[in-house]
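For this depiction, one protein chain was excluded, whereas all remaining protein chains were kept in their positions.
Presenting subunit A:
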Amino acid sequence: MAQNAIEALDAKLAALLADWSLSTTFLALLLLAFVAYPIFYSPEPDTHPLLLARQSSAGPVRSRNESANYRSPEVPYGFPLKSGLNVKDAGAPRWAPGRDGDLRDVWREVQKGDSEGGDGIVPKGLIMTVLGKEEVLEHEVEDLSREIGVMGKFLQERVGKGSGRVAVFLPNSVELLNTIFACAFYGLSPILLPYDLSHPTVCEAINITGADALVCAAGTLPLEDVAKHCQNLKLLTWVVEKSSRHMDWSGSPNSSLQVSVWHDIISENATSTATSLPTNQPSDKLGNLLTVSQPVDSTQPPTITSFTHSNLISATAALLAALPVRQRLNPSDLVLPADSLTHTYHLCQILGTLYTHASLALTPAANPHLPFSLATRGISPTIILASPATLLDHHTSQTANLTSTLQSLLHTTHTQTLQAGRLPSDTWLFRLLAPSTTASANKPGTLRLILTPHRLAVPASDSPTLSSTQLSDLRLLTQTRIVYALTHPAVAGAIAQTNVFDYRRDDGQGPAHFGVPVSSVEVRLRSDVDDDVAGNRPKGEMVVAGPAVARKAEDGKGEGVVGVGVKAWVRGDCTLALV
């Protein structure tokens, strides 16, 4: 009986296999390939999913009506927050702990480029200016150092050491960087005026901060008005473009205001001044760096924040460390700020760029609303610092083009790949989805990272929020990893920043989460109802503390603490999100 059944089965099987034909072979091979492919090319996610499941570390103790302190996993509870760049002086013992450093050390590190270091030749980063479509100017570090020295001395002689305050109203340019470094080397305090401020606001900011000198782009401010409204101003230095240098810019409307021209100062002192910058002395009193931002209520005077060098340096170090090792800034990178450097997030990223000997491209066109396609014109950066507004415009214009069924199918599969933790690689399929941004892909250096900071306490039009789905789409449209940071005028650098490898997509229109606090700050949430902040998912007003937070009083000691005035909550994966 059993044998019969087996025989019958055998006969059935033989009959079935008797049908084997060429098409069957083809089907079988297809099936085999389909099964075998993921075994041989197993798609590993870019980071371990558990690393995204709990991202920040919460302190074990909290105060009443406050949540625990949330920190970057680099600096868990009990460890000191990141305070500096760990600068090793020449001749210091190899394993001795380094100094925190200040802005001068960043420039000194730039000067070391191409020289013999402890571990071989120190790489040299390029500093470039991109003008218009084609023109790319490369700057020699020696020339820039000389300009820093000459300008620093010039400003110091005229506005006094220590107390001198130099307002800067320039687009992104080497002159802006030079002024910042000149002030750092000569104990002056630069005041960074955002280039999109209106003229009356510039005068107002100059008066509030009590600036002694103003460095601004030629012709951007009406000289008569400045002289009339800013009585304290002693010195005005025009930065004149090459094409306008034939004109006479040195005329002064009254005797109290001295007017000078940047390139004249440089050429007059080209030979007389020694090219070396002053060395660090322990007695040096460093100036502060003042930033100006427009408050939410536009009738209010601009918000002025005074950052010390240690605020900026700790933020720089934290931002450098916030990227995982594989994605960190390195000498092969070309960084392009597509947004103004007067924002400390971009400024600190640029300081990090200089410190790590990565190349830097500055474009005077940079502003929060610069179209994304214009940002990459002329050069192909590997890292772009862009404002959310730029990205949002790009998203709107590009998704409008996604109309065909094929494109939406691709979009779906790529989104699934992102969900699985991998950034879809550059394939020919991708070009169908995002044709316009791949135009520059044939040049050396492909875009690998976009850093974009959301700004708190500024008018909503200046910093639109990006939702998780928009960020996910933008990752596909730009084929790039995107880091979304949370910033506040009183905190240098960022408060929190998303993980580079966090591609998870949450449905909904609300702003995306902001990842974990960077290692220069800790974040806690405060609420009048203790139950709101008691558990593992607290919700309340965000309070930020740490070495990157500006202190209230000018000479205040201890850590800065600021309530940033927004309600936030900590999600299940220990990332911060706004309510």
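Please note the rule applied: a contact is a pair of C-beta atoms (placed from the backbone, for glycine too) under 8 Å apart; a residue touches a chain by one contact, two chains touch by 3 or more; residues count from 1.
Quick note on the criterion: contacts and distances are computed from a predicted model.
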item	value
Options "Coatomer subunit zeta", "Mitochondrial distribution and morphology protein 34", "Cytochrome b5 heme-binding domain-containing protein" or "60S ribosomal protein L18a": UniProt name of the undisplayed chain	"Cytochrome b5 heme-binding domain-containing protein"
Touch criterion as defined above, residue of A:9, A:53, A:121 or A:406 at the omitted chain	A:53
Among A:231, A:298 or A:416, the residue in touch with the chain that has been omitted	A:416
Touch with the omitted chain, as defined above, among A:23, A:425 or A:509	A:23
Where the unshown chain meets subunit A, residue by residue	11-12, 15-21, 23-24, 27-28, 30-31, 34-35, 38, 49-50, 53-54, 58-64, 67-68, 416, 419-420, 504, 530, 534-536, 572-573
